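Only one protein chain is missing; all other protein chains are in place.
Letters A and B mark the chains as written, and numbering starts fresh at 1 in each.
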Amino acid sequence: MKYFFGIITLCVLAACTPAKNKGTFVFCAEGSPSIFNPQLATDGATFNASSQPIYNRLIAFKPGTTEVKPSLAESWDISDDGLEYSFYLRRGVKFHQTKDFTPSREFNADDVLFTFNRQRDEAHPYHLVSGGTYEYFKSMEMDKIIKDIIKVDNYTVKFILSRKEAPFIANLAMDFASILSKEYADQLEASGSKDKIDNEPIGTGPFVFKRYIKDTLVRYESHKNYFEGPSKIKKLVFAITPDANVRFQKLKTGECHFVGQTSPTDLEGMRAHKKIKLLQRPGMNVGYLAFNTQKIPFKKLLVRRAIYHALNRKSYIEAIYLGYASVAESPLPPVIWGYHSGLRKYEYNIKKAKALLKKAGYPKGFETTLWTLPITRPYNPNGKKMGELMQSDLARVGIKVNLVTYDWPTYLAKINKGEHDLVQLGWTGDNGDPDNFLGVLLSCAAVEPGSNAARWCNNKFSALIIKAKQVSNVGQRSKIYKELQVIFKRELPWVPIAHSITFKAMRSNVYGYIQSPLGTENFYPIEFK
Amino acid sequence: MFKIVAQRILIAIPTLIGVSILAFSLIRLVPGDPILLLLGERGVSKEMYIDIQQKLGLDKPVIEQYFYFLSNAAKGDFGVSIVSKKPVFDEFISRFPATVELGFLAMFWSIIIGIPLGVVAAIKRKTFFDYFLMSGALVGYSMPIFWWGLMLILVFSVGLGWTPVSGRISPFFDVDPVTGFMLIDSLKSPEGWGAFVSSLKHLILPSVVLGTIPMAAIARMTRSGLLEVLKKDYIRTAKAKGLSFYTIVIKHAFRNALIPVVTVIGLMFGTILTGAILTETIFAWPGIGRWIVASVTSRDYPVIQGGVMLIAFVVIFVNMIVDLLYVWIDPKLRDS
Partner (left out) sequence: MTQYKEFLKKLKRNTGAKISLALLGVLCFFALFAPFIAPFDPTQIFDGQLKLPPFWLDGGEFKFLLGTDDLGRDQLSRLIYGARVSLGVGALVVILALSVGLVLGVISGYAGGWVDSLIMRIVDVLMSMPSILLAIVIVSILGPSLINGVIAVSVMALPAFIRIVRASVMAEKHALYVVAGQNFGASHLRQVFINILPNVAAPIIVQATLGFSDGILNIAALGFLGLGAQAPTSEWGTMLADARSYIETAPWLVTMPGVCILIAVLTFNILGDGLRDILDPKLR
C-alpha cells in the first residue's frame, strides 16, 4: 500500500522506454579523470579520458601489443651512438575544432616542442600551469635523459639524449608524451586563460571533447578529420560509476556498453548473461606486499623469509581473485620478455615460518601495521579483504597486525615518505619493458622518488639495472633481467602475491575492441553490429 | 510580521557564528599540518605553500585568523578542493540542485501518502487497518535506509528491470545543465519528453527510499494529532449538532490537526538531508551528500570545512522559513 502510487508510476514509465540513441557508445568508467591533460596525471582514469580519446603521440603501441608503430611521427632514425633521435612528422594532421578554437594550421614541429618543453623547462610559460608537477615525465627520468630538442624544420624534430636509453622509443608512446596544440596554447595565453588548456582540451585524437559534468559524465564527439579516418561511433560517453557491482548492473540493463574493470565476483554472472560478452588476457601486472626494509624488524632477511612462508597466497587467489589469477613468484609478470620461470619458491609453511622467526630473535612474534590498498585494481581487487586474510595468517605465527589505510593520494604520499611497515601495492606495466617493473620498483634510484616502496637498495642489483638499459640487444638484456630476478628472490624485498587475469565486459553488439596489455582503453576501433 | 522576521534573523546569527567557529576549528583540530591538509600531500610547491599560509594568516594570532576566515567566507571564498582544484563554493552550487530535486520529491511522496494514511488510521482507530498501518509506519520509521535502498535496487532494478540502477538520467540524453534541476533541464533539451521521463525514472527509487522515514513520521503524527483534536470540546459540539462524521473530520478537525504535522514536516528537512547522505551514496546520486562522504574518504579538508558550513547555513535558513510558516499558520503564536 505504501508504495502503491510509486509502483503505478513505475509501470507507466516502464512502458514508454525511449528509443536508444544509435551510434552513442557508453563506457562505464571506474573513476573521474583528475584533469584532461595526461602530462599532469598518473592514474588510469585520467589516461582513459584524455590521452586515449583526445590525443596522439609521436609513437603508438600496435593495438593489443607493446610493440611500437608510427603515429604522429611517420618514421625515425637513431644515431650510431644511440644519443640522437630524429623524428619525421606526419603531414596533414588536423587538430580538433570547437566553439572556442578553430585551428589555422596543421600539426607540426612547434607542437612537439611545446609539449616536451612545457614539461622539462621550468621557465616555460606553461610549466607552472595547473600545478606544474609532471610526475610521470620525471619518474621516467625524461628530464635527465633529454638534453635538448631541436626543430630541424617544420616536419623534423631531433631529440638529443644525455645517455643511452634502450626503452626511449617506447617511452614516447606512453600517455604523458601526448602532443598538445601550441596554437591553442598561444591563443589561451593571449586571452589570459592558460589553465583551459588542461580542462577544455584540444588534441589530434579520434574524439573531440565536448563536456565534463564532474563525477558524472564525460562527453565526446567523433573527430571528423581524424588522420586515420573518423571513428564508427558518433558519440562517446564516459558514465562515471565507481562501484564495480553497479557497473555490472548497468551493463546488464544496457545503460552502458562496456566495463573496463570488472570485479571477480561478477564474472560468473557476466559469462552467463546472454547479452554480455567477456574478453580476457593475462594481465601485465603484479600485486605484492612490500616490506619497509629500512625499518626494524623487516631489516632482517630472516623475518622477511618467515613472513613469506606464513602467507597462504593460494587462499588469496581463491578468496580475493576468485581464481582469476596465478600466484606470483617473480616481480615480473610472465607475459613480459625476460621472465624467469625457474625461480626458487617459498611454500606456505607455518612451522618453517615460526622457526625462522625464532631464529631471527622473535620467538613470540611482534606487533606491526599492514597498509591495505584503498582502491580496486586488477592486481588487487580488494585490498581490505586481502588485509584481513593476511592478518589472520600472520596471527598464526604470532605476528599481530593492525590494518591501516588512507585514501589513495595520501597512501602514496606516506609511502613516499617511508612511514609504512608492511604495505600492499601493485603495478601494471605501461610500456612492456622489464625495466618498467624492475627498475621503476626496485632500484636504488627509485627509493627517493618513492616508487620503491620496499626502500630496498642493493648496489649489485642497481648496477645491473643501469647496465641493462645501455645494452640494446634483447637477448642480452633478457639475461641480465633473469639474473636480477634471482637476486630479488634471494633478498625478498617483497612477497609477490599475484599476476591477475584482466577481463573486459561489453554488450554483445559491440565489435572491434582490442584488449591492450597496458591498463588503458582505446575506443576508436569500436563499432556496433 | 516584519518584527517577527527580524527577530528570527537575529536569533539565527549566533548559530551562524557558532557554525563558522566549528568549521574554522575543524582544520586546526585534525592532527597534522593544516596547510598540507588544505593542499593535499602530493605535488605541493613552495609557492603554493606560502601562498596559502598568507591567505589563512597562519602566522597571526588565532582570533585574527578566524576573522580572515570569516571575511573570506562572506565573500563566498571557502577555499579550493584538493581533489578537483575547483572552488568549494562552485562545487557546492553545482551539486546542490541535485540534492534539492531528490529531497523535494521525497518530501512530496511522504506528504501526499503520509497524511492520507494517518487520517485513515485515525478514523478507523483500533481496527485491523489502523494496527496494520501503524505497524508499517513504525517499521518505516525504524528503517536503516541504506539497507532499504539496496533491497529496492535488488528487486526493482536488478530483478524486474523497471528502474535504472543509479545516476540522474540515461547517458544517451545530452542535457545541458542550465538550472541543475534535471527535470527542468531535460524538458529543455532537444529530446524533451523522452529525457524528462528518463530523469523521472532515475528519481523514483532514491526519492522513495529517502521519503520512507518522513512518510512514516508524518503518518504517525497526523494520526495522533487528529485523535487529539477529535477529543476536543468543539468537535463534541459539532457532533452534538448532528454534523456527519466526515464533515467533522475534514472541515473541523483536520485543519487543526495539521499544525503539529507542519512542525514534523519542518523537522523532517533535517532528516532528509541526513538521509540524502546515505541515499546519494547508494544510488550514486551526484548531490551534496555523496560529495561530502567522498571528500571525507579522500581527506579533502577544504571541501569538508566549506561544505559543512554551507550545509549548516541551508539548514538554518530552512528552519527559519519553517518557523515563520508556523507562525503564519497558527496566529496564536504571533504575539508570543
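Worth pointing out:
Note that a contact is a pair of C-beta atoms (placed from the backbone, for glycine too) under 8 Å apart; a residue touches a chain by one contact, two chains touch by 3 or more.
The structure displayed is predicted, hence computed values, not measured ones.
Across B:147, B:193 or B:328, the residue that sits in touch with the chain not pictured is B:147.
Residue-wise, the contact with the chain that is not shown comes from A:244, picked out of A:244, A:289 or A:353.
The residue from B:76, B:116, B:192 or B:270 that touches the chain not shown here is B:270. For chain A, the residues in touch with the chain missing from this view are 243-245, 263, 265-266, 268-269, 312, 315, 318-319, 384-385, 387-389, 391-392, 403. Residue-level contact of chain B with the missing chain is found at 14-15, 18-19, 22, 26, 29-30, 138-139, 141-144, 146-148, 150-151, 153-154, 158, 224, 228, 270-271, 273-274, 276-278, 281, 292-293, 296-297, 299, 301, 304, 308, 311-312, 315-316, 319.
One rule holds in what follows: only the chains that are shown with their structure count from here on.
Look at where the CA atoms of chain A average out and do the same for chain B: the two points lie 39 Å apart. Contact residues on chain B toward chain A in their complex (touch as defined above): 40-43, 45, 48, 83-86, 91, 94, 109, 112-113, 117, 133, 136, 140, 153, 156-158, 161-168, 170-174, 177, 191, 194-195, 197-198, 200-201, 204, 208, 215, 284, 286, 290, 294, 297-299. Residue ranges on chain A touching chain B, taken from their complex, read 1-3, 5-6, 9-11, 13-14, 16, 18-21, 24, 26, 34-35, 128, 130-133, 135, 211, 213-217, 219, 235, 237, 239, 241-243, 246, 249-250, 252-253, 255-256, 406-410, 412-414.
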